[in-house]
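A single protein chain has been removed from this complex, and every other one stays in its place.
Then we have subunit A:
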Amino acid sequence: MAWFIVKRILWSVPTMILISIATFIIIQLPPGDYVTAYIAELEELGEKITAQEAAELRASFGLDKPLIVQYWNWISKIVFHGDFGLSLDWKLPVSDLLWDRIALTLMISTLSLILTWAIAIPIGVYSATRQYSIFDYVFTVLGFLGRGIPDFLLALVLMWLGFAYFNFHVGGLFSPEYADAPWSFARFWDLLAHLWVPVVVLATGGAAGLLRVMRANMLEELGKPYVETAYAQGMSEREVVWRYPVRVALNPFFSTVGWALPALISGDVITAVVLNLPTTGPLLLRALLNQDMYMAGGFILILSLFTIIGTLLSDILLTLTDPRIRHA
């Protein structure tokens, strides 16, 4: 078990190196660079820039060096100093912009993931054990509705409800008066008052899909002979269901934790834009549009790191819960 985890962690090192190289190549792929984008922007404003000035700009950003040197400069600073470079667009260190947003994103994501599971698992189990009952049909209809309604639309509806009937300040994560205030209980409360909208929006969409998966998994497990064995041992229905098939049916959930993590961070960009959330999605989008290469590269690198951590987490969870994998 311990050896398995160590082995997996060791394997993630070369994986990470390969990913960083791939990331760097990808952000270099579009024609032109940040200076080209910057010149185009200036020209739109009616300003001209000479070829020499452009070259000087490139030199000052280090964009004139060979690719391999640029890569080494970039990656060595990240690894040895935690310095992700300067956002060319914001003229700020990437790390300053990155971590705040990642922290907030992680919070929203984790909360919505927990809510997703809290909704999907009990309903999925109920729907499967009482297949074709009235409530099964009700949840099925709700599930398909939840799956069918786009998240951003639900976000708009909730914002409108909150604004029109409950007089909430909606959008963003803080009311204006707390936006730049230091942390206090009042600010925390304000955060919670804003947080529920994105969390509910993200969770309902996810839960609707997951509860179908849970229901299908459970139906398959409930038909297996070991469930009958459990009944024949004298267990009550509640015990049989929760002790046996639910545990087996949860396996696919564990194996998707790995994808859930990065998906939640790159997050629902549209929803985040609609709700004006200071999460990572909109920032990544802007960095990519403006060819802000260090910013984009930093993001993609962190996302990849989370993917690797997430997959590792899934694997560990699976080995813990399923002896067939543990003793394979």
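Everything that follows uses one rule, which is that contacts are C-beta pairs under 8 Å (C-beta built on N, C-alpha and C of every residue); 3 or more make two chains touch, one makes a residue touch a chain; residues count from 1.
The criterion applied here is as follows: contacts and distances are computed from a predicted model.
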| item | value |
| --- | --- |
| Name under which UniProt lists the unshown chain, selected from "Electron transfer flavoprotein subunit alpha/FixB family protein", "Ring-1,2-phenylacetyl-CoA epoxidase subunit PaaA", "ABC transporter domain-containing protein" or "Fe-S cluster assembly protein SufD" | "ABC transporter domain-containing protein" |
| From A:24, A:71, A:244 or A:294, residue that would touch the chain that is not displayed | A:244 |
| Positions on subunit A where the hidden chain makes contact | 224-226, 228-237, 244, 247-248, 321-324, 327 |
